[in-house]
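In this view, the complex is presented without one of its protein chains, the others remaining in place.
Let's look at subunit A:
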Amino acid sequence: MASSGNLQNPAQCLVKNSPGKGRGVFAATSIPRHSIVEISPVLLFTKEEYEQHGKYTILDSYTFKWKNGSMALALGLGSLFNHSDSPNVSYTIDACTDSIRYIAARNIEPDEELCIYYGHNLWFDPAGAKAAVPKDELDADGWGGLTNLQPEIPSDDAIVPEEDLPFERFKPPPEEETAESIRTVQAWAVDVPDQRSIGPMLKWLKHSEVDADELGHLKRVRKQGETSTFLLNVSPEAPALPQDIQLSEPFLVKVPSSAALTTTSLAFKNVLWPTTYAPRRKGEADDWSMGKVVQEALRRRQQGELPVAAYVPTPYEASDDSSFMAHDTRQSAAHPLRHAVMNVIRHIADDRARSEDEPQTARNGTNYLLTSRILFTTHEPCIMCSMALLHSRVKEVVYLIPMEKTGGCGGSICLPTLPGVNHRFGICRWKGGTIDEAGLQLGCVNGFIEL
């Protein structure tokens, strides 16, 4: 190997150029799962030393957070492992010897690059936290990673410059999921004890009526030892299964109800059931209220409704979820007045009536449903809906698409500015170009074009 100028360590790891990444670590021969590929002693910097000097140097791209606020630079090959979303090397900290131990997470072929997962820097700090994660989990997905190596994070995920945002807002810290906060759903699953049945089972699933649309964010099969478990569906009754395949009785299993947006969430969700990792991409409608309402409208269009939705988010100061979403049902209800705004007001009223202890004590004033609430809607509300919002004492209306000829919030007329009306509300028009409006256009359907 000396002739090629590549370095090789005793565990058959080579250092050579990785296209596009600079130097990387490669397997010289096949490496079996669980074998130690490298033990890197670390060089420790005190917190003060690092703050004052280290972080202004190239070291800042390589150091790990260590305990007590120290920063560690891995010696040996430790600083040369590149990042991968599906790493084949996991690593653990040995605080006794101040070293990092790199372990093959699966069988590795000769000449394959060895990659680790540059996880969340918090995971490693304190070092003892890793004990909470079962060893198998670490090995399975390389979890346990922990550096503050930032440069590998794709720049596409960079935060949108503040001035490009359609509004100014207070940004609360991102809500990270915990094992307790993960939303789950009960789904039917079945064990396939015989490995030879896996093929026929997959084939059957492909052609069966078992609908797994709502489980599309999960892996179909979970393997534990010799047993493969197939996820079926979320129907109330156990689904009918093929007669010619040897299967266990179907049983209910608690699975995550959505894909993992972060690696932390992924680790928690994978414990329940193997879950898809789907980090948010730039340009995707995010969970801003306007993004939500647009997604709802597009979803309903696929069901044959007009692509119009209205959403009243939970007030910022509220602790419980009291958000309401509704869509236009003029088509399905064959009722020209079933606009999204009217529907959402009705949802709120029904909810209010349900939650009251004494339904007889109806009072004027208790039916001002939208006091201090903001309503988001895909389209400027029509005159009827605008007045319904005024009757309900809405605080503010935010819409995406103006309705110049029919709208009641500035299009045809502007209701809260009319003389005599007994409530004023704010009107915001979402800036154009910030959300993809394709699919929200309203044609003339059965003569109903007004909103």
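Keep in mind that, in the parts below, a residue touches a chain if its C-beta (ideal position, glycine included) is under 8 Å from a C-beta of that chain, and two chains touch if they have at least 3 such contacts; residues count from 1.
The rule we apply is simple: contacts and distances are computed from a predicted model.
The chain absent from the displayed complex carries the UniProt protein name "tRNA specific adenosine deaminase", chosen from "RBR-type E3 ubiquitin transferase", "tRNA specific adenosine deaminase", "3-methyl-2-oxobutanoate dehydrogenase (2-methylpropanoyl-transferring)" or "Cell cycle checkpoint control protein". Across A:L306, A:M342 or A:L440, the single residue that touches the chain missing here is A:M342. Contact with the chain not shown here comes from a single listed residue; of A:L75, A:L298 or A:M387, that residue is A:M387. Interface residues of subunit A facing the missing partner chain: 334-337, 342, 345-346, 349-350, 352-353, 356, 362-369, 382-388, 390-393, 405-406, 408, 412-413, 415, 418-422, 444, 446-450.
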